[in-house]
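Down below is the structure, laid out as structure tokens.
Note that one protein chain is taken out, while the other chains of the complex remain in position.
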């Protein structure tokens, strides 16, 4: 097993936990837990693979299915405990984000995509699964939460990977370093509630439609 | 027309009926009825074909578009009647589920996918269209309803098809038998309200977030 695969499986597991937890929270059954976990853990990578035109690894290499199954079991047997560790979950999700934005960008670059597309595909891999999770579960996407800076670390991490690749240095050390940096960036943003400015319409300006 | 195609068109029609009915229920117009019916009837197969890497049959063979058009017309002219036969609709939907989990798995196997991927693609074909229907119509997915066992029969049917294929026996008789067995399984699960256990958080444990 290569480092890249190991990282990918780790990221899949942590993302799948968040999907299975959401299923549990909504009272869905274990099958839904498995499906929602798989969608969260594998969905971003499947979309990336479809766009770059290779067979989705999630389907071609069954080993990718083990993390979602484990995640569904963990949530099934330990949901009351997992629930209490919401902060831990956020950390896990941050690991998934950090791993997927870097491995996603590397996968696209290795496949010969141009730098900008690779950057976008890194972001897609990182945020796509969580977006699908929320869309399918009929939620407002966490990704768009204005009180949470979620896509920015993934964007920065993918951009760094692409830049390093352009400069000719794409070894494992670079990949690990950027992944770690994105993780720290994301955790700091959670701890200090960093925000990105938005284009919210001014209040009291007839914005009754804001709730639409 | 082969048996496989005939079954597929039948499944498409029944699924499309459920999509068109939802459009009628929500007060959408006939165009929405057509689009939602097509998405429900064809969406699962299109995703399957994109993943296995062949041109989606729904687009390459226009005959697949006839069932959704028929379904939209049926619902348009007979919606008040159709509405009264909700039980009938559930039976129709069960036929679609049974047909698609088996033909979906066979399609994947014939295309050379590995057994586990084929199983998953059978399930995807069977539940993907209905999931898209609910997601697009801004509903909680019926698929995740904890009081309804929906994915399990599809899972069992796809698994059986893959098993029989592995054992070397993949004739029409096997396909028909498994399809019929899935149909019976699904109908029994409806009649007796079978459930799958879930990982619901215990009540009264500060689970105010359950409604989120």
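Chains: A and B, in written order; residue numbering restarts at 1 for each.
Going forward, a contact is a pair of C-beta atoms (placed from the backbone, for glycine too) under 8 Å apart; a residue touches a chain by one contact, two chains touch by 3 or more.
Everything quoted here is computed from the prediction, not taken from an experiment.
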{"item": "Of A:21, A:97 or A:113, the residue in touch with the unshown chain", "value": "A:113"}
{"item": "Chain not shown: contacting residue from A:34, A:58 or A:151", "value": "A:151"}
{"item": "On chain A, residues whose C-beta touches the chain left out of the figure", "value": "50-53, 113-114, 116-117, 120-121, 127, 131, 135, 138-141, 143-146, 149-152, 155, 195-202, 205, 207, 209-210, 212"}
{"item": "Those residues of chain B which, in the complete complex, touch the missing chain", "value": "20, 23-33, 35-36, 46, 50, 55-56, 59-60, 62, 65, 75-77, 79-80, 83, 135-139"}
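Note that only the chains that are shown with their structure count from here on.
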{"item": "Rounded Å distance between chain A and chain B, as computed from the means of their C-alpha atoms", "value": "28"}
